[in-house]
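Excluded from the complex is one protein chain; the other protein chains are retained at their positions.
Our next item is subunit A:
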């Protein structure tokens, strides 16, 4: 990443892809309340995505609006982190993904709220309050699953082992960005480590650290996600309800 456009686009793509993934749970969640919760969190992410992508379009100055950026780019043009594009897996995988994402977005949006760019500051101030709920919700579930039955513990630990390597990408240093992601690491650790401890989950050692999302190099999962998300708009450009 380099300028404000790339930075804003990356954050917008994080939120957009996270929203699309969370939306896949609608009508499939393990209980009615959770179905509503996941759909609400998806809606929050979509709301942040719309603000960020609209602003990114303005920064670019090439006439692309939020829809053009969301629906008319191919996978290599997306700048989201790999974490959000990974499949939902079971409920434990979804909750671990949400915990790591929210623990990154809360300090990120909080820092944005104090940055010198007025538009980003307004978006940050708005979105951080919503992300605090996401963090609280996912932390609660990770504790319940980790410190629950043998089976829920086994699945939660497996989910953490699977997803953990992907969170490193979130904190890749970028001193030129409006908020350097490397500065968010301490807040992330302070939020996540106690949750894992209380959940009786073992924090994986740092080993493999996949990345590339910010440069447009993604897992194959993103292509499938975009195919589903974009098919209507591509088949019927400008379609409206």
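We take it that a contact is a pair of C-beta atoms (placed from the backbone, for glycine too) under 8 Å apart; a residue touches a chain by one contact, two chains touch by 3 or more; residues count from 1.
Everything that follows uses one rule, which is that contacts and distances are computed from a predicted model.
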Task: Undepicted complex member, UniProt protein name, chosen from "Phenylacetate-CoA oxygenase subunit PaaJ", "Protein-methionine-sulfoxide reductase catalytic subunit MsrP", "Lipid-transfer protein" or "Xanthine dehydrogenase YagR molybdenum-binding subunit" - done: "Phenylacetate-CoA oxygenase subunit PaaJ"
Task: Option touching the unshown chain, where A:47, A:89 or A:148 are the choices - done: A:47
Task: Selected residue (touches chain absent from view) among A:68, A:122, A:158 or A:182 - done: A:122
Open item on the list: Touching the hidden chain in the complete assembly: which of A:90, A:136, A:198 or A:228 does that?
Closed with: A:136
Task: On subunit A, residues whose C-beta touches the chain left out of the figure - done: 33-34, 36-37, 39-41, 43-48, 50-51, 106, 110, 118, 121-123, 125-130, 132-133, 135-137
